[in-house]
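All protein chains but one are shown in place.
Residue numbering begins at 1 within each chain, and the chains themselves are lettered A and B in the order written.
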Amino acid sequence: MQITPSAVCDAVKTIRQKSPLIHNITNYVVMNYTANALLALGASPVMAHAEEEMEDMVNISGALVINIGTLSDHWIKAMFRAANEAGKRNIPVILDPVGAGATKYRTRITREFLETVPPTVIRGNASEILAILQDDAKTKGVDSTVSSSAAIRDAHRINLTYGSVVCISGEVDYIISSDHLIKVMNGHQMMSMVTGMGCTASALCGAFAAVNTSVTTAVSEAMSVMGMAGELAVTSATGPGSLQYRFLDALFTLSHEDIERLLKIEVLSWKDYIS
Amino acid sequence: MQITPSAVCDAVKTIRQKSPLIHNITNYVVMNYTANALLALGASPVMAHAEEEMEDMVNISGALVINIGTLSDHWIKAMFRAANEAGKRNIPVILDPVGAGATKYRTRITREFLETVPPTVIRGNASEILAILQDDAKTKGVDSTVSSSAAIRDAHRINLTYGSVVCISGEVDYIISSDHLIKVMNGHQMMSMVTGMGCTASALCGAFAAVNTSVTTAVSEAMSVMGMAGELAVTSATGPGSLQYRFLDALFTLSHEDIERLLKIEVLSWKDYIS
Partner (left out) sequence: MQITPSAVCDAVKTIRQKSPLIHNITNYVVMNYTANALLALGASPVMAHAEEEMEDMVNISGALVINIGTLSDHWIKAMFRAANEAGKRNIPVILDPVGAGATKYRTRITREFLETVPPTVIRGNASEILAILQDDAKTKGVDSTVSSSAAIRDAHRINLTYGSVVCISGEVDYIISSDHLIKVMNGHQMMSMVTGMGCTASALCGAFAAVNTSVTTAVSEAMSVMGMAGELAVTSATGPGSLQYRFLDALFTLSHEDIERLLKIEVLSWKDYIS
């Protein structure tokens, strides 16, 4: 397994050409930014959460992204219904367990997902990933209190138990499958000062998974594109406000040359990693 | 019937002076951008969807804008209640049937609106307008799969049946009344990469309808102002991120000179068009 600049570039091109429809059931805070990021990348976002239309919407989509950032009970039903339908149709499902560990409610719903409709991908920060298996994991609201590497072992256990590819985002992003551990070292600290960057990453995982049969590769490409666009945006940003729009512009203009120059990714076999 | 740069300019000035209150029951994705666009134009937005306050809010408003982009059942009741009240008070209602055709749910609700509280204006892309009368119309989520001209005949039939002025937006925007077909050729392709530009157009239709007794003229002016502000924004944008804020700045600064220079509008009588 290898992830080259050319492969990343090809994936971006495919998204721009095919413009896959990405169905998002996400939180109120980030809906606008998520939709704009998917559009800037070249995908076609749709946000919908009415139970009555879940099957219809999932069936025309290339991926389903579920994000529990502003959860409430009548949304949960729609989320499960959509995830069920996606499962039947072999449509990849990305789960973003925002704030798992911060409240018992979010932890419980996250675990219910894994037990009943295990997603294709789980992407969260280290605190959120740790909260899946550990009752005493600590999180500070929706921000992590530990570095992403702290959750690698748990991520691998989650993968072995539920089959989901796990992405732990942080200063370094880790993508964990049964066989591989991929480290993405792109990105910039200032991105954490823009709300919903993690949620955007999950949506981008959906876009890449919609055009790539290897889920692990798709998630790794998505996370590296997030990071590279962030690095490009930071160079001309004067703060998190300007970073926000420049990030969208960077997703839109991201070129083969940018990717050649910036991509920092490392693919390890899980065996090599643990030895 | 004629729509001159001076007339468009006067309408903009009137909005800036009177700052009409525009009541929006719209989707979560675009609420912020819609509110900011109305403010930048000079109008005064309010977003409210609680059934308990629909009559109170409609009664102090100059127009009501209803958008089904992230529909769910308890919002529908408020939408109908508000539309009913607006009807009684002769307050113009703009309906934006986002995603009609994408799911049976959205198509059904759109048709129920037309049957029970026909709006003053319907504004949608071609796929959405086609879905109103045709069961097999195709749409890709919330984006159109056909060019705007493909829906002109249906739009005219909708107008004759329900009385609504119909606006089909796309590369060329068509505004259809019983007697006229107006073509607005302003705008720029990159605008379709910013989420909610269509929804913003609907909200602007509300603002213009609030200060103009001719609905057809108001909608035509609104669509041309959208397009011209987009063209101004694109000249200095480096992608859809910067386009987003520059569009708001352009709405705010749009001048008589800009309108003189940019306005591209054509008014046809329906008779001339079909012959």
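As a convention for this text, a contact is a pair of C-beta atoms (placed from the backbone, for glycine too) under 8 Å apart; a residue touches a chain by one contact, two chains touch by 3 or more.
Just so we're clear, the structure is a prediction, and the values are computed from it rather than from any experiment.
Visitor: Considering the complete complex, identify which of B:Ala7, B:Leu39 or B:Leu133 is in touch with the unshown chain.
Guide: Reading the full complex, the residue touching the unseen chain is B:Leu39.
Visitor: Looking beyond the chains shown, say which of A:Ser19, A:Asn32 or A:Ser202 touches the absent one.
Guide: A:Asn32
Visitor: Out of A:Asn67, A:Ser224 or A:Gln244, which residue would touch the omitted chain in the full complex?
Guide: A:Gln244
Visitor: Could I get the residues of subunit A that touch the absent chain, sorted low to high?
Guide: Listed in rising order, the touching residues are 27-30, 32-33, 69-73, 99, 102-106, 140-143, 193-196, 237-242, 244-245.
Visitor: Across the whole complex, list the residues on subunit B that are touched by the chain not included here.
Guide: Contacting residues on subunit B, toward the hidden partner: 21, 23, 28, 31-32, 35-36, 39-40, 44-50, 52-53, 56-57, 60-61, 74, 244-253.
The rule is short, and it goes like this: only the chains that are shown with their structure count from here on.
Visitor: Need the CA-centroid distance for the pair subunit A / subunit B, whole Å please.
Guide: A distance of 34 Å separates the two centres.
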